[in-house]
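Note that one protein chain of the assembly has been removed; the remaining protein chains are unaltered in position.
Going by the order they are written in, the chains are A, B and C; count residues from 1 in each one.
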Amino acid sequence: MKLYEYEGRELFRRYGIPVADSVVVESVDEARRAAESLPGKVVVKAQVLVAGRGRAGGVKVAETAVQAAELAGRMLGSEIKGEKVEKVLFTAYTEIVKELYLGIIVDRFKKAPQVIASAEGGVEIEELARTSPEHVLKVEVNPLLGLTDYQVRRVVRFMGLDGGLADQAGRILRNLYRLFVEVDCELAEINPLAITPDNKLVAVDSKVIVDENALFRHREFVRPSEGTGLEEEARKLGFTAVELDGDVGIIGNGAGLTMATMDMVKLKGGRPANFLDVGGGAAEDVVEKASRLLLTHPRVKVLFVNILGGITRCDEVARGVVSAYKAVGAGKKIVVRMMGTNEEEGKRILRENGILPYDSMEEAAETAAKLVR
Amino acid sequence: MKLYEYEGRELFRRYGIPVADSVVVESVDEARRAAESLPGKVVVKAQVLVAGRGRAGGVKVAETAVQAAELAGRMLGSEIKGEKVEKVLFTAYTEIVKELYLGIIVDRFKKAPQVIASAEGGVEIEELARTSPEHVLKVEVNPLLGLTDYQVRRVVRFMGLDGGLADQAGRILRNLYRLFVEVDCELAEINPLAITPDNKLVAVDSKVIVDENALFRHREFVRPSEGTGLEEEARKLGFTAVELDGDVGIIGNGAGLTMATMDMVKLKGGRPANFLDVGGGAAEDVVEKASRLLLTHPRVKVLFVNILGGITRCDEVARGVVSAYKAVGAGKKIVVRMMGTNEEEGKRILRENGILPYDSMEEAAETAAKLVR
Amino acid sequence: MAILVDEKTKVLVQGVTGRQGMFHTRSMIKYGTQVVAGVTPGKGGQRVDGVPVYDSVAEAVEKHPEINTSMVMVPAPYAADAVLESLDAGLRLVVVITEHVPVHDAMKFIRYSSYRNAHIVGPNCPGVITPEASKVGIMPGHIFKRGSVGIVSRSGTLTYEIAYAITSSGMGQSTCVGIGGDPVVGLDFIEVLEMFRRDAETEKVVLIGEIGGDLEERAAEYIRKTGYPKPVVGYIAGRTAPPEKRMGHAGAIISLGAGDPDSKVRALNEAGVSVASTPNEVVKLLKAV
Partner (left out) sequence: MAILVDEKTKVLVQGVTGRQGMFHTRSMIKYGTQVVAGVTPGKGGQRVDGVPVYDSVAEAVEKHPEINTSMVMVPAPYAADAVLESLDAGLRLVVVITEHVPVHDAMKFIRYSSYRNAHIVGPNCPGVITPEASKVGIMPGHIFKRGSVGIVSRSGTLTYEIAYAITSSGMGQSTCVGIGGDPVVGLDFIEVLEMFRRDAETEKVVLIGEIGGDLEERAAEYIRKTGYPKPVVGYIAGRTAPPEKRMGHAGAIISLGAGDPDSKVRALNEAGVSVASTPNEVVKLLKAV
């Protein structure tokens, strides 16, 4: 789960990583009061999770409090790359002598945390790693030992720091690692880490991704499910869904199979409307809820249900689909492919209710794609 | 370094291990005021580090505040097994239904922390482990993993606890382990861990030994060097010394050799007055200080210096011994055995100053032993 | 021969008294897996389908020293402890079915397993099956048939889909390993490919990947650099997935400049691996190689 910049900054502060003074505002009134509390130039930053905020006009420098409030007023409620701006962050403007990069990620191949550092900050690190790998240092941390002092020294040296800056960077890295572990992060990144004219290091931006599987240890970050989009509705019902721009609604069981189902629809010339995984062992009511959700979606013209029964029973699935289709399926088409546990019973139920079941995923996908043409 | 009971209790409190309310007092006045702050029966406990305090009269139960103050007044300034009582602890009296044992030690053979638990508390655990090993559970903790939940469950089950008591014991053990690691303990022991009539667990006594080598991480426990005994004087000079009751002063370099020197003197019929290791590479002034310390000790009649020169240079040693002997050696005898680096020069210096050097440790020890007879 | 599990596999089920634990214990026994014991703290003394339940792995292993494999089905917050308990008891293979295990927990117990010379499969995986010999997992057993195709996959049901297609075509599987859909898993493609390489029974391998991370690219590099001696057919799920969206599996996300399907397909192709566009095409390619 991506944290907003202001949440990441708050974590930085808590873990002793220096950040510029800042205030979060949610309204124009608040913005006016807040702007006056920060002396000097102010950076006004839209709090959105999409990447590329800066180029999309989400980061501006204000010379005066009045200007800052004005900029915030314009940002609040606007959309940046499709994401609505609910909060704006004011931070004291930091003079920057040089920008560095410091981050820690979970490395899937090493199966370990990896510190990533560069003497070049403010850039996209993956891009830099591709174009100038010699400018990027990666240090694998043993998850049982944690970050060692010799590794800290290596990183700091690579960043070209010595003296007081080296000490500051060492402390920042140790604290960032502590944050990374204690807050169960997938990513904790300071980009840029700025050197100021008075030789201080300051974290100018924060990017923190918390492992959703570990939220039970970090209740503070659990966000109330709000909004009305398909993804939010699905989440409320306990499913993982991803919305796409097509018109073939997809329900599968298992993430891999559901993805494969989307891919197949596309391959057959259709356009998937979504990804929705009902998971293993879904009972009638679960399938019904998922089916209703998609059948009532304005963009969905055909619903394609693809179930491979293992723990999941095909008869339960059939009942759920039929029930939803009867209730809210008017004007929509439905294609079901099922195989596995209680397959015969499931197919019988479908046929009895006028739905022709498919044996082959490929044929079913082809039909689904054709039905919307 | 052994902590006093009250220091251990303070750590327990800090780490969420339940202890009875308590107050430490250093004077009769304080005792009077403090006793009144604790309602009901009070346990009065002399704060000394020697073992067997209870049997030596260092723990008493007072029925009233007046009695508590009186008991404290009698304890303060008295000696328990040779140790002066400087502080007295008052704790609220805990009704006990059953006593348990819970401790964590550094196990030398396993090279790991070891949790030790028993459903029988209040006894000496080493004794219990010898007589009824089946009543004592030892669980080795992997120092890289820390205490795991499955180990906690095993310990709690062995102690015969379930339900709410099991939960409490689990929390106490986890907290004790955290204390053990974070405070660099060699031993952290709760004995007894009491079950009260309202089914609460309370630590009734604390025994905590902190690793002296780790005091640089725990400045709060560094005790000012005070007192005037040989051991304290030596510590101020930077030596490790142990006082014994004999009359042959012992100086050696290296702990093993110094112990062997003591042993040899004893074997030859003498009685060592001390253990004093000047360490490796001791220069003239260091040896002089050590020699002066022992030569001015009233019980020392003969000083036996045994040096095996490696990094330590025999000439430096000879100069230091001679210089001290000339200054404060009147009426005392001196035996020096030296071997190794600059041995010839060292021996020459000794001979020129009327001290006959020995080649053999055994002969030298024999002479030292004879000289006091 | 097969890999990882076979007739000699003696299974302990951790979390055996849970709903899922009971269901799959029964299913495994029915399949012929030798489920020797179960563990649920506090439930020692019970039986699940005749399988004795113990309070701890140590007790189970003491009573049944033949246990060599554990299957973990405890809830995510307790999974790491369960794995450590089995590793400390000396088990050499721990199959972690549990979904939603925190990635930091997984990194720790996976590193620890390497120090204990043990293998972890998972977390968030369907398990391992050597058809007609032993099933240590939650897959429907009847769709598998013993044969010469090794399958290694990040997915569950998609693997069943492909395994079934292989079975239907008349071929069979040596062993199917579901390595798990999480970002960090124990055995990965390379390690399983290496096992298949040494396994005489395995003649061809199917590698089922999906978007997210670079394990497929790493596997392709391994295949290329080692001149992998057995034909490999690939399949990559999620070609229509948008970036920065988690597709069900915690690991299935195109993010931080890694994980897009084209890079995977390209890397596999460059390593001489034919990549199928549909599950059925996997069978066609298998027959062709």
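List of remarks:
As a convention for this text, a residue touches a chain if its C-beta (ideal position, glycine included) is under 8 Å from a C-beta of that chain, and two chains touch if they have at least 3 such contacts.
Remember, predicted model here, so these are calculated numbers, not experimental data.
Residue in contact with the omitted chain (choice from B:Thr240, B:Thr296 or B:Asn353): B:Thr240.
Of the candidate positions B:Ala119, B:Met259 or B:Val328, contact with the hidden chain is made by B:Met259. Residue B:Leu187 is the one among B:Ala166, B:Leu187 or B:Val328 that touches the chain missing from this view. By the touch definition given at the top, subunit A reaches the unshown chain through residues 142, 145, 148-150, 153-154, 157.
Mapped onto subunit B, the interface with the missing chain covers residues 51, 105-106, 108-109, 111-113, 124, 126-127, 129-130, 142-144, 181, 184, 186-187, 211-214, 216-217, 240, 242, 244, 252-260, 262-267, 272, 275, 277, 280, 308-311, 339-341, 360-362.
Rule of thumb we're sticking to: only the chains that are shown with their structure count from here on.
Put simply, the chain farthest from subunit A by mean CA position is B.
The chain pair with more C-beta contacts between its two chains, of A-C and B-C, is A-C. Centroids of subunit B and subunit C (each the mean of its C-alpha atoms) stand 54 Å apart. Centre to centre, using the average C-alpha position, subunit A and subunit C are separated by 26 Å. Multi-chain contact residues of subunit A, defined as those touching 2 or more other chains: 144.
Multi-chain contact residues of subunit C (touching two or more other chains): 108, 112.
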